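One structure is given below, represented as structure tokens, and several questions about it will come after.
Missing here: one protein chain of the complex. Every other protein chain is in place.
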Amino acid sequence: MARMSSIRSRSAARLAITYLTAVLLGAFLSLPLLWIVLTSFKPTAQLLTSPPTWIFSPTLEHFDAVFARPEFWRALVNTAIVTVSTTFVTLSVGTMAAYGMARDRAGGAPLLYTTLAIRALPPIVLGLPLFVVFTRTGLIDTLPGLTVAYTAFMLPNTIWLMLGFFQSVPKSLEEAALVDGCTRFGAFLRIALPLARPGLVVTGFYNAVGAWNHFFFGLTLSTADARTLPVYAAQLIGEYSIRWGEVSAIGAILVMPPIVLVILMQRHLAGGLTLGGVKG
Amino acid sequence: MPMEKTRPSGTGLFDRIDRNIGRVMIAPAIIVFLCVSLYPFLFNFWMATHNVSLLNIRAPEWAWTGTRNFLRILRDPSTQGALIRTAIFASATVTLQLTLGMLGALAFNRAFRGKAALMVLALVPMMVTPIVVGISWRMMLNYDWGLANYFLDLVGSGPLQWLSNPRMALISVILVQVWWGMSFAMLVILGGLAAIPRSLYEAAEVDGASDLRMFFHITLPMLRPVLLIVGTIKVIDALREFDLIYSLTGGGPGDATRVFALELYYTAYERGNFGMSAAQALLLMLLVLILTVPLIRLLTSKEPT
Partner (left out) sequence: MSLKRRTLLGAGTAVALALAAPGLAQAELANVTIWVQSGPEAEALGEVAKAYTDSTGNPVTISPQGRAGWRQRYETALAAGSTEFDGVLHISRFVPALAAGGLIAPYDDYIAGAAEYDADDFPEIIQSEMKYDGTWYMMPTDITLETLVYRTDLIPEAPETWDDLRENALKFTQSHNPDSPTKYGFAYAGSPGNVMAAFLGIMGGHGGDFLDGESCVTTDSPEVTAAWKMFVDMKNEDKVTPPDINAWDYPELLVGLQNGTLAQAQFFTAGMPILNDCAQSPDVCENLALVAQPEGPMGSKTRVNPLGVMMNAQSPNKDALWAFLEFATGKEGALIYSEAGGQSPRSSVLANEEIAAGRPWVPEVLKASKAGMGTLRIAESREVAEAFDRYAQQAIAGQITPEESLIKAAEEMRAILGGC
């Protein structure tokens, strides 16, 4: 009896700590965004008062102003296209490479170090040479060009992430499948990938959000046609004034798709993984 | 140990590819790196070993200077200061992000009511575009009309000079960086936690193990690859952080928050010396490699059972 109640109180304690942590973190992490969303509904005159205005009559004027401009819609479409293509390319190329590196040590230490070294260069450094290369190949201000740049930027991280996830997945299942006559690639597709699904989800989410919000290469390598939303938002920062209302509105709009993605992602990150074949 | 190639050997092309599947699978990534990253790296190296500034960048030839740029930056007080600041910034942000990320991941690794909503909230920072993050925090940390000092006032504490006191500014920058980056750490660790079989914990509980013991003997070891990966990524991110700090403080006040990536920018675009900036970039790469070699060794040595 004593043992049952100690287990029960343990559960209760765990639940309490869980809630406390989750709520505190949730509040701290989301407060600034809530402030942005609040600001996007404030009338211009009350945007930045001292002390801050909490009670105001909400207005849609900033959103109207944002939606009224065709450049906004263009930037939205551009960003969507680049995000989808980048995520797709980066995830496929990166996952395959990570698998090769995890299972076969393909490329060995040199490849690992190379991905690190590339990862280590701040984008600022790449700005000038990439501009030169892209100018000569005609990729400046094009969506495929941006996809290429984003992919190169995010590939090392993707490889590293999936590497970690693949290494956490035991080889035994794949080896068993090979003995049963499966091809190496088949083992990858049918066993390793599904087992590493949480990792795929996380990495895919990271890539998608990273591409959606990416700023630097979008800024440097596009001039007009291929402009993305974050760069468009930055344009609202004038020399003397920042159009706070509109920037906040765009910030609020920009956050929507990632939030949708998170909700979709929830299902795949449930605690505990059970796949019949893994015996305790 | 590479995986056993236990498949019976065939001689067709498809079979040959499949036997060497590891090498085939890394090929696309290598192509991307060669095409897009190699040239900038070589270009950078070329600039670092020549005398290149805004005044002569379009001249037909640049004067060779060999290692002079490297020696110059090592002696340069501006670079030295940036290195120290970056070290402080990196160690503080990585430690905090990993710790808080772990706490958050542990909390979210179980089902509870409201979890979905709270999780969305916790992941928010990752989802806001850096420009908006920088500007919003800049306004929130403003001395006179910022939200931060407003709350401090509510709890009776005096206002802080978040972004204008040199020491405080570095703390603020660390704070915003942790705010921004811990969601990712939490997410990745959560992914790693999700891959740990539940059965391990159930068995341990039956044996009477405490939560703490389970954490140190089951969770941490199983998470090791993931933690190493996240740690490495975060260290590298910290060493090259630019966007956020630039929009928050511009490197100021003075040079109090001028971390290495900003120092690179200043050397190239304010002091107009591209050669020196390129040398600083190579120094950064060297530092990253030195710092992460031990991590790589650990990763490639053995795998958890």
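As written, the chains take the letters A and B, and residue 1 is the first residue of each chain.
The criterion applied here is as follows: contacts are C-beta pairs under 8 Å (C-beta built on N, C-alpha and C of every residue); 3 or more make two chains touch, one makes a residue touch a chain.
None of these values were measured; they are calculated from a predicted model.
Within the full complex, the chain left out of the display contacts the shown chains A, B. The chain that is not drawn here is touched, among residues A:127, A:145, A:164 or A:198, by A:127. Of the candidate positions A:22, A:209, A:234 or A:265, contact with the hidden chain is made by A:234. When the whole complex is considered, the residue among B:96, B:147, B:163 or B:287 that touches the unshown chain is B:163. For the options B:36, B:92 or B:131, the residue in contact with the chain missing from this view is B:131. The set of subunit A residues touching the chain not shown comprises 44-45, 48-50, 127-128, 131-132, 135, 140-141, 215, 219-220, 223-224, 231-232, 234-242. The chain not shown here touches subunit B at positions 53-59, 78, 131, 142-145, 161-166, 169, 247, 249-256, 265-266, 269-272, 274.
We take it that only the chains that are shown with their structure count from here on.
Spacing of subunit A relative to subunit B, judged by their CA centroids, is 14 angstrom.
Interface of subunit B with subunit A (complex): residues 2-8, 18-19, 21-26, 28-30, 32-33, 35-37, 39-41, 43-44, 100, 103-104, 106-112, 115-116, 118-133, 135-137, 139-140, 144-145, 147, 150, 153, 179, 182-184, 187-188, 190-200, 202-203, 211, 222, 225-226, 228-230, 232-233, 236, 239-240, 242-243, 260-261, 264-265, 268, 274, 277-278, 281, 284-285, 288-289, 292, 296, 299-300, 303-305.
Residues of subunit A touching subunit B in their complex: 10, 14-15, 17-19, 21-23, 25-30, 32-33, 35-36, 48-52, 92-94, 96-97, 99-101, 103-107, 109, 111-126, 128-130, 132-133, 148-149, 151-152, 155, 157, 159-161, 163-165, 167-171, 174-175, 178-179, 181-185, 188, 195-196, 198-199, 201-202, 205-206, 209, 212-213, 215-216, 229-230, 233-234, 237, 242, 244, 247-248, 250-251, 254-255, 258-259, 262-263, 266, 269-274, 278-280.
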